[in-house]
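Note that one protein chain is taken out, while the other chains of the complex remain in position.
First chain written, first letter: the chains are A and B, and each begins at residue 1.
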Amino acid sequence: MGERSILIAGIGGQGVVFAATALAKALFLQGLYVAQLQSYGAEVRGGAVLAWVVYSEERVSCPFTDEYDLALILHQAGLEEAARKNLAWRRAVVDSDLVGAEVPGDVDVYPVHRMAVEAGLEGRENIVMLGVAAGLGYVDLSHLERALASSRGSEENLRALRLGVELAARQK
Amino acid sequence: MRSLLTGNEAVAEGALAAGCNFYAGYPITPSSEIMHIMAERLPRRGGVFYQAEDEIAAINAIIGASWAGAKAMTATSGPGFSLMQEGIGYAVMTETPLVIVDVMRAGPATGQATKPAQGDVMQARWGRHGDQVVPVLAPSTPQECFDMTVRAFAIAEELRTPVIVLSDEFIGHGREVVEIPGRVEVPSRRRPRGRGEPPFDSPDPRVAPPMPPLGEGYYVLVTGSTHDAYGYRDTRGFETHYRLVRRLWDKIWLNMDKLFDYEERNAEEADVGFVAFGSTARSVVKAVEILEARGVRAGYVRLKTLWPLDLRPIRRLAEAARAIIVPELGMGQLILDVERAVRGETRVVGYNKVGGGEPIYPSELARFALEVLGRA
Partner (left out) sequence: MPSAEHFALKYLRREALPTAFCPGCFNGIVINALAKAFEEEGVEDLRNYVFVSGIGCAAWIPSPFMKVDSLHTLHGRAIPVAVGVKLANPGLDVVVVSGDGDLGSIGLGHLVHAARRNMDLAVIMVNNLVYGMTRGQQSPTTPPGLWTTTTPYGSYEYPMDVCRLLAETSANYVARWTPAHFNRLKESIKHMLFRRRRGFRFLEVVAPCTTYVSRRRGLRPGEALKELLRKSVRLEKPGKPGSGGPGERIVVGVFKDEDKPGYLDLYYSYVERARRGGTHG
């Protein structure tokens, strides 16, 4: 399969790093090698946050890439930060509620925020996005569930994952 | 056992596996996680965790602990590393086994506390006054953070020297798969065979003198001033001083074959060669793949030990290559030694970038290499 990569772009407080860590853990449980990194100012809340995962069947040669297979874009600020860094992706999933600008590339757009609120899952848009990634086949749902099983509010997280999977199914 | 660990977590696991039983430190980003883990784990396993009042106290406390028989370490970042320099020099002079981990961040001064950099390279080498050299290990991955921390303890104990592990924020906070072996062997320091065996001299400079324990009637005299074989100060004589600093110097340099470690690819047939270490070397590996896919012969030397530095692999790379590129998250420090190795026979160019958490991307390195080759 070679090395694959997923970028998560958002804003402080959205759980971008948490989602990337859960994603890395899931891929690790899947038996893959992963490298997960993030870029944010730990001392300020509300700034743009980028976190990413590179994974492979072999040891990851390089955890840095400016070209991702998939980007999960949770917020306008994250998108702008990614643009400033000239990051590119093959496919993007965008929360149309929190991202105003046009996103380049092959893009799936969902009102993730609104749907999360309606489902009583406000604040778990990050996990919904992971569900979408699972629905699109980038990561196994069962391993994501395991990775999130011990987290706080794991019930809600599992529901959020399923909501994401449904959204992805709609697109297909 | 296979785990998903950050570089900082892997450092702590490596230290514990190596038998570290004394940690003193002062909080500083991006190294603090190492301290947090030691705070949680050491007291429960009969070790000592000590939060010192500053980094000066931390380095000096581990010096005392080491003399009292502990396997001692500290971890810090830029500003704290600066404060520790005098203590590291004292550890060199007194031949005190220590492990110091510096998780590099962007400086100078407070700089960008949460952002990676590679600007402490020359400080690790030359940061102290006087003639001295300290082994410096440079991990590129969390796996190497584990392995090299273990190795740092082994070197420290065997050669009675402080050892520096030079990590950075990318490695420290990056999470990757780490294979943790079931058992780890670290040699223990040698005690004197009798009261007569001098604790501060050795017939073979490659072999460290034995280290007497405290409290057992050796009446050891430890001093950072120039001293003779038994620790008596001699702050005037040429013989004593030259003999001592020469031996301390040789103890490291003459153990090059033991201490120096590197990895290379296509070193003898590359048109363009990279020399790198740490997180930046990860991008080099990928950049070489990109270049090869384009039909460009590229290669690299990745330094796993920064000092003592064997220049020969770099020289070999330079013999074939039309250009050598030295990428660094900083304004360029390692490049000085690369230039020294190459002696002007091949073009050496830096690729320098630092701040804001920006990595050097493999794609930009590959582009740069093509440009350099076009001009070479």
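Everything that follows uses one rule, which is that a contact is a pair of C-beta atoms (placed from the backbone, for glycine too) under 8 Å apart; a residue touches a chain by one contact, two chains touch by 3 or more.
Quantities reported herein were computed from a predicted structural model and do not represent experimental measurements.
Counting contacts over the entire complex, the absent chain touches B. The omitted chain makes contact with just one of the residues B:A61, B:I100, B:I171 or B:L317: B:A61.
Considering the complete assembly, chain B touches the hidden chain via residues 21-22, 24, 40-41, 43-45, 48, 50, 52-54, 56-58, 60-70, 72, 86-87, 90, 214-225, 231-233.
As a working rule, only the chains that are shown with their structure count from here on.
By the touch criterion given at the top, residues 4, 29, 113-114, 170, 173-177, 282-283, 285-286, 289, 356-364 of chain B touch chain A in their complex. Touching chain B in their complex are the following residues of chain A: 21, 24-25, 28, 33-43, 59-67, 85.
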